[in-house]
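A single protein chain has been omitted; all remaining protein chains appear in their positions.
Per-chain residue numbering starts at 1, and chain names A, B and C are given in the order in which the chains are listed.
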C-alpha cells in the first residue's frame, strides 16, 4: 500500500481539529525571556500550524476548534481565514476561557517556552458542537492529540473521530503529546490508545510512542515492535519520527521504509512536526504516494525550522519543490 | 454459541468493578421519606450487589473499587468479606470523599431514592490502583457502567478492561446508566461505546441502549438493529432487558432467544438487574449455557424484588433452584 | 450590665442562621457503626437545634438557611414548621447540593460521627438571598459559625450580620467551629475575627477561642485575657464554656461570673452547646437577666445530653423549670 483510499469527491481535502492560538516569539534571538524587549505576534498551535501548512500547499482545508470571544480570538480567525482555511467548525467561547498563548525564546536549543493554557478556549470545545456533516464533507480528518487532554474537548475529539469513521473520512492522528497537560502517562496512554484505534494514519516520535506503550509495553524501544502493535484495528500507516535520524514508516501490508532529514541551520526547535504532518497530509489528500508524502514532509520541516515563525514559515508548493531541487537529501 | 470460552484454571471466577456503598431502606413500607421513623442499613451499590449475588450462588468472587477510610468503609468491607468476596482490589480513600449512600423509600412504585454521591469514594479509584495480575487471576471481569461517569474512575475502568483483554479475561459490561451522573447523553454514549467495544457480553435495558445510540442511531427502538450494531469488535452476546416483558438475547453467531419473567409481588423496584446479572455471570463462569444463565437470572431477579433489601435478598444456589422448581415460568 | 438592650416591638424574638439537616442516630446504643442495624431519623444541624430550642421554650423564632429541593429538604422544613418556626428565610437549592446528613453512634464517649457535607446545601446560601427586612423583623440574629466556612454562605452570613447591625438587631455568634470545614486555623480565625467584631454576644469553648486567637495570641489559655481581647467593637458579652467545669461569662462593663453544670447521665456527647445557646437566647430575648440565661442554658444542656436526640430532647419552659426545681446545681 502506498496511497490512502479516500472519498475523492468531497469539497474539503482535510479538516484539522485542535488548538489554534497565539504564538509570541522573542523579538531578539539568543536572549533570555527577562532580557528581550518584546515579542512578535503570530498565529500558532499545532492544529493551526498543520492547517496552514496544508492550505499553503494548495489543499482545501477546514478547521474544528475553539478560541475566546475576544480580540485574540478574532485575530486567530481572521488570520486562518486569510490563509484560505474554512472556519465553519471554529467556535467562540465567552465563558471566561482564554485563547492559548505561547511565549517563546528564539534559540536553536534550550529554548524556554511559557504556555498560558489555564482554562484554554480550545479545550472548551463540546461534542455537541462537532457537526457530522462537516466532517463528512472532507476526505481526511486530522486530529492533534492535545485535544484529548481535557474534557469536554476530549469527548468532542472522540466523537469527531467516530463521525469520521462512519462517514468514511480517513483519520490522521498526530500524537502531539504534552506531558504537562495530563495527570499521568497512564491516563494519556488510555485516551491515545482509544484514538489510535480509530485512526488510519498515526504519526509520533519515539517518546510519544513510549507514552502510548506505558501500559502495553513499558520500556519498549523497538520501533518494529511498536509499529506491529499499532498496525491493528483501522490503522494502516504508522510513522515514527526520530528527529535528526529521520523517520521510519510502517504500512499495514508489511511495506516499510525510512526517510532521512534535509539538514539546515535551525533557528528554533519547533514547527518541524507540524510542517511535516502538513506536507504528508497534503500529498495523501491529493492521491500521492506515501513515500513522496514523507519526503515532502521532511523538506517542509527543514524549511520551517530555518524560518522565523511557524505559520509564516510554512512553504508553498513552489517553495517546497524549489527547496527539494536545490538540496541533496541526507542519508 | 451458547457458552462463553473462559480460562478455566484461574483462582477467581469473576471480579466485579464499580460501586460499593451503603443502602438505607425506609423502616416503614409505603410511607414517604418525611414520615418514616428511620432506616435499615445494608450494603449496596450495583457492583457490590452483583458481587454478592455471584458469591452467594457459590462462585469465587473478587472486587475492584474504593470506599472511604472511615466506619462506613469498614462496614462495607467487613460485609463483603463476610460474604466470601476477595477484596484485594478494594481501595480506601482518605482525601475527603464519602462512601456512596442511597436512601430509599420502600414502595413497589414511585419510590423516592436520595443519592449522596457528591465526591463519592468509588469515583476516586485511579488507573494506577488497578492491578493487571489481579484481573488475570479471574475468568471474568464484570464492569458496571457508573464507574465510567467521572475521572479518575473512568480511566481506571478503561484500563481494567484493557488489562482484561490482554490477559484473556472475559469482560461483561452491565450498562447501569444513571443520567444524573453525566453532563449529557452524548458524553455518556462516547464512553459506553468505547467500553462496549471492549466487552464480550453487554447487558442493558432499552433505555440504556437508547443512550448508547444517541449519536449512532438517534431514535432507534428496534432491538434487532441495536443488537446487530453492538455485536461487533469483541462483543459476542447482547442482552436487552425489557422489564415485565423479559429479555431478548442475541449472539454473535446469529443465535437469539427470549426469556420471560417470573411474576412475583414486587416490594421494591430495584435489585432485579443486579441479581439478574449475578446469576447469569455465575452460570457462564461455571461453563453453563447462556439460555440457562438468562433463565437463572430472571428467577434470581424475581426472588430479589420480592425481598426487603438488595444484597440480603440475593438467593443461594439452593434457593434459586427451589424457586424455579415451584414456579411456572411466564410466557 | 445584665440584660441586653433589644428592640422590643418586633414580630420575631430571634432568627437563627446556619445549618439545618438530617441527623441519623444509631438504633442500638453502645454499638459500632458497622454493627448497628439502622438509624433513627431526626432533624439536626446546630442552627436547627438552636432554633428548635428557642421555639420550644416559647419564643417566636425564624430561620435563614438552605436545604436541598428534595424529600430530605421537605422533611426538614416540615419538621421546623411543625415546631412553630417561621421559614421565610429558608431557601431550597436544586443545583445538585445535598442537605447535610450526620450519622452518629450512640455512645457517651468516643462516639463516631460521619458527616456527609460534600456540596452541602446550607453552604449554597447566597448574600442576595438574605432579606434585610426579615432580619429587621427580629430582636436578635443568631449566627452559627459553620456558615462562615465556605463561599457563598460565608458572604451571606457576613451580609446578614451587617444588615443586623444596621437595623439594630442584636447579634449572637455561636462559634460552632468544625476544623474539617476549613483549610487552616488561620483562615478560620480571620473570618471568625470579622464575625466576632460584628457580634453583641460571643459564645464558644476554650478550643474555639484558641482558634480565634491563632494569630492574635497564639498559645494563650488565659480566659480573662481572651475575654478582654474580644470585648471590643460591638461585643458586650463573652461566654467561654469549659464542658464539665461549666462556663465563665464576661461583660463589657467588667461584670463577670461563673456557672456550673447540672450533672446527669450522658447518653450522647452532643446537643449540649445548642441547647445551652437556645435557652440563653430565649432568656435574653424576653428581657431576662444574663445570669438566669446562663443558668437556664446549663440546665437545658443537661436535659438534652440525657435524651435520645438533639431536637426532640430540647425542653419546654415547663420541663426546664421542673428540672431546675428538682436538681441541686453543681458548682
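Criterion: contacts are C-beta pairs under 8 Å (C-beta built on N, C-alpha and C of every residue); 3 or more make two chains touch, one makes a residue touch a chain.
What you see is a predicted model, and the numbers here were worked out from it, not measured in a lab.
*Asks:* Among the chains you can see, which ones touch the chain that has been omitted?
*Replies:* A, C
*Asks:* Check each of C:162, C:223 or C:289 against the chain that is not shown and name the one that touches it.
*Replies:* C:162
*Asks:* Can you say which of A:38, A:219 or A:254 touches the chain missing from this structure?
*Replies:* A:38
*Asks:* Which of these touches the unseen chain: C:186, C:225 or C:245?
*Replies:* Only one listed residue reaches the unshown chain, and that is C:186.
*Asks:* With the missing chain put back, one of C:34, C:194, C:231 or C:251 would touch it. Which one?
*Replies:* With C:34, C:194, C:231 or C:251 as choices, the missing chain is touched by C:194.
*Asks:* On chain C, where is the contact patch with the chain that was removed from view?
*Replies:* Residue positions of chain C that touch the missing chain: 127-128, 151-152, 155, 158-159, 162-163, 166, 183-184, 186-187, 190, 193-194, 215-216.
*Asks:* When the complex is taken as a whole, what residues of chain A touch the one chain not shown?
*Replies:* Missing-chain contacts on chain A: residues 24, 27, 32-34, 36-41, 70-72, 74-75, 78-79, 96-98, 101, 103, 112, 114, 116, 118-119.
Note that in this section only the chains that are shown with their structure count from here on.
*Asks:* Which chains are in contact with both chain B and chain C?
*Replies:* Under the touch definition, chain B and chain C have no mutual neighbours whatsoever.
*Asks:* With centres defined as the mean C-alpha position, give me the chain B-chain C separation in Å.
*Replies:* 44
*Asks:* How big is the gap, in whole Å, between where the Cα atoms of chain A centre and where those of chain B centre?
*Replies:* Centres of chain A and chain B (C-alpha means) sit 41 Å apart.
*Asks:* So the centre of each chain is just the mean of its C-alpha atoms; given that, what is the distance between chain A and chain C in Å?
*Replies:* The separation of the two C-alpha centroids amounts to 60 Å.
*Asks:* Return the residues of chain B touching two or more other chains; collapse runs of consecutive numbers into ranges.
*Replies:* none
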